[in-house]
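With one protein chain removed, the remaining protein chains of the complex are shown where they sit.
Chain nomenclature is as follows: A, B and C, assigned in order of appearance, with residue numbering initiated at 1 for each chain independently.
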Amino acid sequence: MSENHVLRVECADAKGLIHKITGVLYRQGLNIIENGEFVDSEIGRFFMRTEVAGKADAKKITAELQKHLPPEAIVGMVRDRKKDIVLFATTEPHCLGDLLIRHAYGELPANVLAVVSNHDSLKSLAGRFKVPYFYAPADGKAREAHEAALLKILSRLKPEYIVLAKYMRILSDKFVGRFKGRILNIHHSFLPAFAGASPYQQAAERGVKIIGATAHFVTPALDDGPIIAQGVVPVDHSHSASDIAQAGHDVEKIVLTKALKLALEGRIFVSGNKTIIFD
Amino acid sequence: MSENHVLRVECADAKGLIHKITGVLYRQGLNIIENGEFVDSEIGRFFMRTEVAGKADAKKITAELQKHLPPEAIVGMVRDRKKDIVLFATTEPHCLGDLLIRHAYGELPANVLAVVSNHDSLKSLAGRFKVPYFYAPADGKAREAHEAALLKILSRLKPEYIVLAKYMRILSDKFVGRFKGRILNIHHSFLPAFAGASPYQQAAERGVKIIGATAHFVTPALDDGPIIAQGVVPVDHSHSASDIAQAGHDVEKIVLTKALKLALEGRIFVSGNKTIIFD
Amino acid sequence: MSENHVLRVECADAKGLIHKITGVLYRQGLNIIENGEFVDSEIGRFFMRTEVAGKADAKKITAELQKHLPPEAIVGMVRDRKKDIVLFATTEPHCLGDLLIRHAYGELPANVLAVVSNHDSLKSLAGRFKVPYFYAPADGKAREAHEAALLKILSRLKPEYIVLAKYMRILSDKFVGRFKGRILNIHHSFLPAFAGASPYQQAAERGVKIIGATAHFVTPALDDGPIIAQGVVPVDHSHSASDIAQAGHDVEKIVLTKALKLALEGRIFVSGNKTIIFD
Partner (left out) sequence: MSENHVLRVECADAKGLIHKITGVLYRQGLNIIENGEFVDSEIGRFFMRTEVAGKADAKKITAELQKHLPPEAIVGMVRDRKKDIVLFATTEPHCLGDLLIRHAYGELPANVLAVVSNHDSLKSLAGRFKVPYFYAPADGKAREAHEAALLKILSRLKPEYIVLAKYMRILSDKFVGRFKGRILNIHHSFLPAFAGASPYQQAAERGVKIIGATAHFVTPALDDGPIIAQGVVPVDHSHSASDIAQAGHDVEKIVLTKALKLALEGRIFVSGNKTIIFD
C-alpha cells in the first residue's frame, strides 16, 4: 500500500481556490500525482480531488486548508488504503460471487468484512472464500425488527461502505440516513423503463434492443440516488426473458465493480442528485 | 438493382411450415440466398423472411403459398428495389441532413420524394440536395387542418414510408392509422427516462452516464410503438446539457438510419408491441 | 435438461437444401424451435443449424438426411445436453475464476471435469469450487514431455472442449491437431496490434483509446484461428499499464464466456478461417 494521500475539497466557487489549495500542499513539500477539479457552474460549486505522494500530516494540512477556504468548505484528507466494506445480498450469486473472487485475488482496494443476507442460500458461496456470513431473516418480521438486526451486525463490523449486491429489500429512510453516501446499489435499467415485477419478462415482451445496469448511491426519499456508473448490452428478439436476465447479470456485475472502485478510491462527489467523478 | 425478391410470411406456428414454403420456392427453381425464421413461442406465431435470386413470378408464388398455408397467413413477395420515402422534419438539421447526404451518395435503398416540414428553416438544406420541400405550417392551425395539409401532400407523393426525422409534432391516431407500420420515428432515450420538456437539461442535472436514442414505428394510442433499433453513448458530469444534446444527436442519426435500412429491406416484422428483425 | 436436439448440416450450396432437410424433420413429426442457415456465397457453401423439440432418433434422422444430401455433406445431430470440458490455466485467476463461479451456479451448459495447469498457484481457486486440479509442470521439460503429460490427463477425462483460460504456453501443431475445432483460446487485442512481451505496457505507451479481447479456436500453423467473439473497452492516457491490464481482464472474461457458450450450444461453424455463428 502506498504512502499516498487523497485530499477532497468542496465549497462555493471563487477565484483563486486551486492556487490556495495547491499552495498549502506545495509548502508542505508534497508532490501532486493526480489532480481533478470541476466547477458545477449551474450552482456555482467547486469540487477538487488531489492525490499527493510523500509523507503528509493530514490533520495539519486540513487545518491549514480551512484557514484559506470559506467556513462552509468540506475538506477531507485520508491516506490511500483499503477500505472496510460489507456486502449485502439476497439469493442471486452473480454480483456477490464476482466481488468475492475479485477480493480474493486483490483486485479490490477493500477488505470484505462480511456478507449479510436475508436468506441463507448464499452462505456456501461466502464460505468458499472464507468470508463471514450473517443470516438476518426478514420473512415474517417487521421491517424495523429486520433492520435492527442489520444494524446490530453493522455496529460491530463498522464498515466504511455497504454494497447492495442484489439485496432485494427496500431499506428504510432511517436506515439509509445512517449511512449517507456510503450505500451503493446496482439495478437493471431499460429503455424504456419498466416498473413493477418481472422486468426482464417485460423487456422481452416489449422487444427492447438494449438493456443496462445502473450503480447508484442509495438515498432516502428517492427512488434512485445519484448515478455512479452505467453500462449496457445489446439484445434482440431471439433472446428469451431468461437470456436477457443473464445478459443483464453480466453487465450488473461489471458496473457494480466499477462504481465500487470509484467510491473506494474517493473519486466521487455528490452534487445535488448527481455525481461528479474524477476518474 | 438486383433481380432478387423478398418473401415475407407470418402465420400461426405449425409443424412443416419451412418445408412447405421452401418447397414452393424450390419447385419454382429459385435459389434462397438469405433466410430467417423465428417462432415467437410465447404466442405461437411463425415469421419468415426469405430472399431469393432468379426471375420470380411473385403473384403466382404468393398464390401457390397460400394454398399450403393456413388462411390467416400473411404472405407478401416483392422485388428488392428502392422504396419511395418522404422525410418529415421541424427545425433540427442533424437527422435530415444525414439522410439527405446518404441518399445523395447512394447509401440508402430509397428515393427521397420530398421533405415535409411545419417550419421553413430547413428549406435551404433540402435545396442543397435538390429535394422538393413542402412547408406545411402548423402554428395557429387546428391539428385537423394541419394534418389535412399533410395528407394532401402525401396523397400526391404516395410514399411507402414516412420518416419522422425530428418532426416535433404529435400525429393524431387517425393520421397514424392511415400509415400503419409505415411511419418511423426517432427519439432520445435515457436511463432513467425523463418526461416533459428539456430532457437534455434534465439528463445533465440527473447526472446520467449514458444517453441513447430509440427508433420505433409510430402507432396510435401508444406512447411508443415497436422498437426497431437503439443506440447509446457515454457522457459524464463535465458535459453540459448542450454537449449531451450534441452527443444525443450523433446517436440519433446513426440509429434512425439503421432502422430505416431495416424497414426498406423488409427485415422487420411486428409481433404485438415488439419487432422481430432478420438482420 | 430438455429433450431438444440440435441438427447441424454443412455442404456445397444447391437449390432445395432447406426444403429437403426440413422435410425429413417434418416427416419425423419434429417441431423446429430455432433455425438458422447461411450460404457463404464466396465459396458456395451452405450451413444450417436447427433445434427441434420432441423425441428424436438422431441416428435414424442423420441416415435419412444423408440420403437426400450430397455425399460430402457433414451432418450431425446431438441431444442438447451439458458438454464435458476441461479448463487450462497458468497463473492468472480472472478467466478461470469467472468460469468456475458460473459453473457452480449453473450458468454454463457444461460439466467442468478438471482444471489443468502448468503452475500450482491456482490450485486453491479450483479447490474452492471442488473441481479436480491437475498440475502438469512445464519448466525444465521439453515440450513433447509436457504435452505427453497433458495428453495422459485428457485421455482419461475425455473432454469435448478444452478452454484455454489464460493458458500461457503455445501448444504444438500435433497437440492442436488432436482436438480440431475443440480448443478455445482468449487473448488481448489492440488497435494497432502489438507483438512481443508486455502488450499492456506497449498499449499504455502507444496511447491506445480502446482495448479488446478476442476468443478464437486454436488451429495448427496459424497465429490465430477462426474468431468466435470479440469485445472492447475504452481507455485513456490516465490509465497505467496495470489499469489497462485490469480493464483487459474484465473484457477477456466476458468474451471467453460468450464464445464458450456459443461452442457448447453447437452454434459455431468454421468456414475457411472464419466462423459462422447462429446466435
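Keep in mind that, in the parts below, a residue touches a chain if its C-beta (ideal position, glycine included) is under 8 Å from a C-beta of that chain, and two chains touch if they have at least 3 such contacts.
This is a predicted model, so every value here is computed, not measured.
A.B. asks: Considering the whole complex, which of C:Ser189, C:Thr219 or C:Thr257 touches the chain not shown?
C.D. replies: Going through C:Ser189, C:Thr219 or C:Thr257 one by one, C:Ser189 is the residue touching the chain not shown.
A.B. asks: For the full complex, which residue in B:Glu107, B:Asp120, B:Glu144 or B:Asp173 touches the chain that was left out?
C.D. replies: With B:Glu107, B:Asp120, B:Glu144 or B:Asp173 as choices, the missing chain is touched by B:Glu107.
A.B. asks: Kindly note down the residues of chain C that lie in touch with the hidden chain.
C.D. replies: Its contact residues with the unshown chain are 38, 40, 42, 189-193, 205-210, 212, 214, 224, 226-232, 236-238, 271-277, 279.
A.B. asks: Residue-wise, where is chain B in contact with the chain that is not depicted?
C.D. replies: Answer for chain B: residues 34, 93-94, 97-98, 101, 104-105, 107, 125, 128-129, 238, 246, 250, 254, 257, 279 touch the chain left out.
A.B. asks: If the hidden chain were put back, which residues of chain A would touch it?
C.D. replies: Counting over the whole complex, chain A touches the hidden chain at residues 15-16, 18-19, 22-23, 25-26, 29-37, 39, 41, 234.
The working rule: only the chains that are shown with their structure count from here on.
A.B. asks: Centre-to-centre on C-alpha atoms, which chain is most distant from chain B?
C.D. replies: A
A.B. asks: Superposing the C-alpha atoms of chain B on chain C takes a rotation of how many degrees, nearest 5?
C.D. replies: About 180 degrees, rounded to the nearest 5.
A.B. asks: Report the inter-chain centroid distance for chain A and chain B in whole angstrom, where each centroid is the mean of the CA atoms.
C.D. replies: 40
A.B. asks: Report, in whole Å, the distance between the mean C-alpha point of chain A and the mean C-alpha point of chain C.
C.D. replies: A distance of 35 Å separates the two centres.
A.B. asks: List, in ascending order, every residue of chain C touching at least 2 other chains.
C.D. replies: Within chain C, the residues that touch at least two other chains are 34.
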